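Complex shown without one protein chain; remaining protein chains in place.
After this line comes subunit A, so read on.
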Amino acid sequence: MHDGSGRILVQGLNKSFGPINAVQNLNFSVEPGSVTGFLGPNGSGKTTTLRMILGLISPTAGGAFINGQPFSRLPNPATVVGAVLDSQGFHPGQTARTHLRCYTAALNLPDQQADQVLELVGLSSAATRKTGGFSLGMRQRLALATALIGNPQILILDEPANGLDPEGIAWLRGFLKSFASTGRTALVSSHLLREMEHTVDNVVIVSRGQCVYNGDLDQLRAAQQSRVLVRTADPATLVEALRQSGLTAEYLPDGSLAVPGTDSKTVADLALGAGVAVHGMQEENLDLEQIFFQLTTGQYSGGAPQGPPQPPQGAAQWGPGGPQQPPQPGAPPPGTPPSPGVGQGYQQVYPQQDQNNQGGNGGYGGNA
């Protein structure tokens, strides 16, 4: 039996596929009544983790618990947790309705439940169409309907926004919010924070199979870091002056300096004091997406960790220390393609592809 709490607990979860450590010592919990985003670049171990929670993959070490029990001990599991892991899981010759009725039968539910979930996801008009002809968006909806058929207390979705048009994403957002508002639990993975930013209340951010942030999204947002970008004729002198005032600076590819944790007035005063001419100065606030990128960008770094993680002020809880990168002022601005050989920051972050993640696309903005 389970305790009915609607909590998901992941404890010391590890999974290796041969030499690949897909998930390493992952700890987090997902609470009922909220939508939790499970975020990380491609290959960071999200799908593997979700499948371990659902008892489909057995962990190398550690465990995952739903309502205080491993999945394999849940009686009638589909009435406790529904999941969409793959939007391809249909026999092409079955109609949406006959597909769903296989599961109403399996769960001993009345057959009308199939039509009810079809209506819920807006697929009623396609009930008698064969799934082989469904578009990706229709498949996502049918997969969601399948997950909901047992009226579960917990919903787990892996990259549900893939293949949905903006309207579909907005619909999903509303659906998830109302699902959670009834005290139920939603855990939703994505490789794009932007996609989930307005949907989720909490986030678990993973990188290279390790947790780099677990907590409230608003707190992460509040911890937005600012930095000053300054162009000067004599960077070396300015760096020395900054260092004496306890500030650090990084060279950017265009030759300017980035000074984190301060404001432009301080930098201007220091430059004046050091007699360095300033050609231009700009204050930059890191938005959520940039923080996400910096938290996870270390995934593709082959280099040594750059010191201990520095949590942004106000961040709720940081994952255990590890080789993942904390927000690094020297990291490239998001969206900028790596250009080897320019600036320290790039050389630190992109020296080589990590062997575990061959074929990775830099962990940003790629497709699932």
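In this section, a contact is a pair of C-beta atoms (placed from the backbone, for glycine too) under 8 Å apart; a residue touches a chain by one contact, two chains touch by 3 or more; residues count from 1.
The working rule: contacts and distances are computed from a predicted model.
A.B. asks: Among "1,2-phenylacetyl-CoA epoxidase subunit A", "Ligase-associated DNA damage response exonuclease", "ABC-2 type transport system permease protein" or "Cell division topological specificity factor", find the name that the UniProt record gives to the complex chain excluded from display.
C.D. replies: "ABC-2 type transport system permease protein"
A.B. asks: Looking at A:Leu74, A:Leu123 or A:Val259, which residue reaches the missing chain?
C.D. replies: A:Leu74
A.B. asks: Tell me which of A:Val10, A:Val35 or A:Ile57 is the one touching the absent chain.
C.D. replies: Residue touching the absent chain, from the options given: A:Ile57.
A.B. asks: With the missing chain put back, which residues of subunit A would touch it? List them for me.
C.D. replies: Subunit A touches the missing chain through residues 48, 51, 54-58, 71-78, 81-83, 85-86, 88-95, 98, 101-103, 105-108, 146, 150.
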